[in-house]
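Left out: one protein chain. Kept in place: all the others.
On to chain A.
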Amino acid sequence: MARATLISDPTGAAASALTLEALRDVPPRSHRELTRIALIGNPNSGKSSLFNQLTGLNQKVGNFPGVTVDRKTGISQLTPQHRAEIIDLPGTYSLYPKSLDEKVITDLLYDKGSDQYPDFVVITVDASNLRRNLLLFTQLADLGLPAVLALNMMDVAEQHGVQIDIMALQQELGVPIIPMNARKGVGIAALKIVMSRQLGAPTVSFFEPSEDLLPMIRQIRYYFNLHNDYLALHYAHQFRQISFLTADEKAYIAELVEKYDFKPTPRQAQETIDRYARINDILLNTVTVVRTEKNEPYSNKLDKILTHKVWGYLIFFGILFLMFQAVFAWASYPMELIDEGVTWINQLVQTNFDGPLVNLLTEGVLAGLGGVLIFIPQIALLFAFIAVLEETGYMARVTFMMDRIMRKFGLNGKSIVPLISGVACAVPAIMSARTIENWKDRIITIFVTPLMSCSARIPVYTVLIALVVPPQKVLGIFNLQGIALMGLYLLGFFAAIFSAWLLKLILRTQNKSYFIMEFPVYRWPRWKNVGITIVEKVKTFVFQAGKVIVAISVILWVLASYGPGNALEQAETRVRATAAQQRLSAEETDIRIASEKLENSYAGLFGRTLEPAIRPLGFDWKIGIALITSFAAREVFVGTISTIYSVGQDADMRTVQQKLAAEKDDNGQPFFTPARAFSLLVFYVFAMQCMSTLAVVYRETKGWKWPLMQLLYMTGLAYVSSLLVYQLFK
C-alpha cells in the first residue's frame, strides 16, 4: 500500500512533521497571554502520563468552583515564549456525565462565559483502542472547541498489529493529530508546538441532531446565545445537572423539552449508535489491523493466575502483607527520625528562648506539626504501593475479585483498599477512597474506615490489656493477651462492616452503582508518575490536614496550660508547701506540680465537668482529661495518663501500668477492674479520637456534614458500647 512507510513509523515522527508543516501558516499565540488548555480523554488513555509530562512538578490541586471534586492544574512551558495552564479533567467515556467527576467536564465546557473556559482542548486517545476512544473525540469536536488529538500509545497499537494512516485520519477528523507515546515522552515536543499555536475549530462534524429537534434547538441557541446546535442539544439533555444555569433558565428549557416532547434516553442511545457507525466508516478508510496470529494478549494469560480463585486471593493477601510490613516496619525508621528532628528543634527553641509565646510554639504549634509530619513516611509508602498497583492495572483486578463480597455491605470492590490501609492510619486510607467513583459507595467507605483499628490505638491496647488480661497460654499455643488484642482488631473490623451495611440502608442516592468498567491492560508502572503521586499526596496532606491539626493542638495547649483566675499558681504553691513537708525530690515535685496544674487547668475543669457523663462507663475525671486530650490523637492517652498519675513524661510502659494498677477507688479497692479496663478499651476501639481523620474527611467530602456525623456516630457507638460493657461486667 502507498501509505506503508508512514504507518509503520512507531514514533510517529514523520507524521508529526507533516502535522507541523501543515500548521506553518497558523499564527502562534501572543506571548503574553497564558493559554488555558483542558486535557480530556477516556480513563486509561494515558492522560495522567501526558499531564505529568507536560507539567512535571508544577502541579497544584484545588477545587472546581462550587463542586466537590478535585481540580488538578499545572503550568507547562510550551516553547521558550509560551506558557500554558493545563487543566487535568477526570477521565470520561462521553459527554453525558454519569458521576460527579464527569459532571465537572460538562460544567466547564458548556459555559463559555466562565473565566475558567479553556482556549482549547487536548484530547487523548488510546491508539490501540481507537473505536471506543473516538466516541468522546467526536462529541468534543461537535461542540466546536478548538482541539488537538493526542494519539497516544502508538507502541501498544503497533504491538497489536494496528496500523493507522495518520494523514488520512487527520483529514477525516479535521483536527491536528500528534502520534505519541506519553509514557516514554515521544511526541511531547511536537504536541507542545501545536499547543502554542492559534488553533481554529475542528473542520469536520460527526453528528447532526435530527430534523425534528431543530425548532427546539434553535430556541435554546437563541435564548442562551450559543454558537452551535450540538451544545444546545446538550443543554436540552442535561439542563437539570448543569450547575451554572439559573432556576429560570432551567424552567425555560424544561418547558421546551415538554413542548417538543423530547425524550433524552432514546435520543442519547441513538446518537451513540450513529456516532459509532460514523467512526466505523472512518476507521475502515484509515486503519488496518494485521493480526499475525490469534494473539491472545499477555494480560489475559496473567489474569489466569492473578484472578485465579486460589492463587488470586493468595497473591492479593501476599501483596497486602508486604504493604503492611512496609507501612508498619519500614516506615518506623524515617518516622523516628522525624520525631527526633521535631524534638530536637523543640529543645533548641526551649533552651534558647523563654516565655509563654515559646511554650505556645513548642507545646502547641511544633507538637501539632510533629503530629502531622510523623505520618509522612506512612503516607508516602502507602501511596507508593497504591500508585504502583493502579499504574500496573492490578487494582482493577483486586476490585474485580472483591466486588461480590463487599457489595453485600453497601461497599464496592474498590472499598477494600481504604479499609485495609485503615489498619495503618485512617488518614491516607480515606484519601485512597478517591478511586471509588460512585458517590454513595465512597461516602460509606470514608465513613467506616476510621473504625478499623489504626496503629495509634496500639499503645492504649497494650497498656490496658497487660493490666487486666493475664499472660496465660490457651490451648497450649495461643497467648490470652494476644487473643484479646486480635479481638479488638476484629471488633473494629466488624463494626466497620456493620456500619457500612447500616448506612447502605439509610443513604439514598440518584446515581446507580455501576460496575461497568474497562479492564486495563497490565503495564509496567511509570516511576515518574509514582513519584509525582507521592509528592502530591504528601504535599496535600501536610498543607490541607496540617492547618487544621495545628490549629486544634494550639487550642488544646491553651486549655491544658491555663486555668480560671490564678488557679494554676495556687496549685503550684500548694504542691510546693506539701512537697517541702514530705521531703520530695525536685523531680517528684515537678511531676506533682504538673499533675496538679493539669487538674486545675481548663482541660482539668472539662474533665471534672465531664465526669457525671462518663461515670456510668466506669470512668473518673482523670480518664475524662485523657479522653479530652486524646481526642486530638489517641497516642496522647498514655502520655496524659502518665502526667495525671504523676509518672514522669518519659517513663516506660511498666511504670504506667504499675501506677494504673496501684490506683485505688474511693473504697480502697483497685480502680482498674477488668470491667473498667474493657470499657475503656471498647471506647478506644470505636470513638473518633483523631483530629487528623476529621480534617481529612472534611477535605475529602468538602464540608463539615460528614466529619460531624462521623464524630457523633462513632462517639455514640463508643459510649453505648462502653456503657454496656461496664454495666454488664462490673
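The rule we apply is simple: a contact is a pair of C-beta atoms (placed from the backbone, for glycine too) under 8 Å apart; a residue touches a chain by one contact, two chains touch by 3 or more; residues count from 1.
Just so it is clear, contacts and distances are computed from a predicted model.
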Just go with whichever of "Electron transfer flavoprotein subunit alpha", "Ferrous iron transport protein A", "ABC transporter substrate-binding protein" or "AzlD domain-containing protein" UniProt uses as the name of the absent chain. "Ferrous iron transport protein A"
Given A:Thr106, A:Asn181, A:Thr286 or A:Thr307, the one touching the chain that is not displayed: A:Thr307
In the full complex, which of A:Ser94, A:Ser415 or A:Thr640 touches the chain missing from this view? A:Ser94
Which candidate, A:Val289, A:Met486 or A:Leu708, sits in contact with the chain we can't see? A:Val289
For the full complex, which residue in A:Lys72, A:His160 or A:Lys192 touches the chain that was left out? A:His160
From the list A:Gln171, A:Gln198, A:Asn228 or A:Thr272, pick the residue that touches the absent chain. A:Thr272
With the missing chain put back, which residues of chain A would touch it? List them for me. 93-94, 96, 98, 128-129, 131-132, 135, 160, 265-266, 268-269, 272-273, 276, 289, 295, 297, 299-300, 303-304, 307-309, 312-313, 396, 400-401, 403-405, 413, 512, 514-519, 521
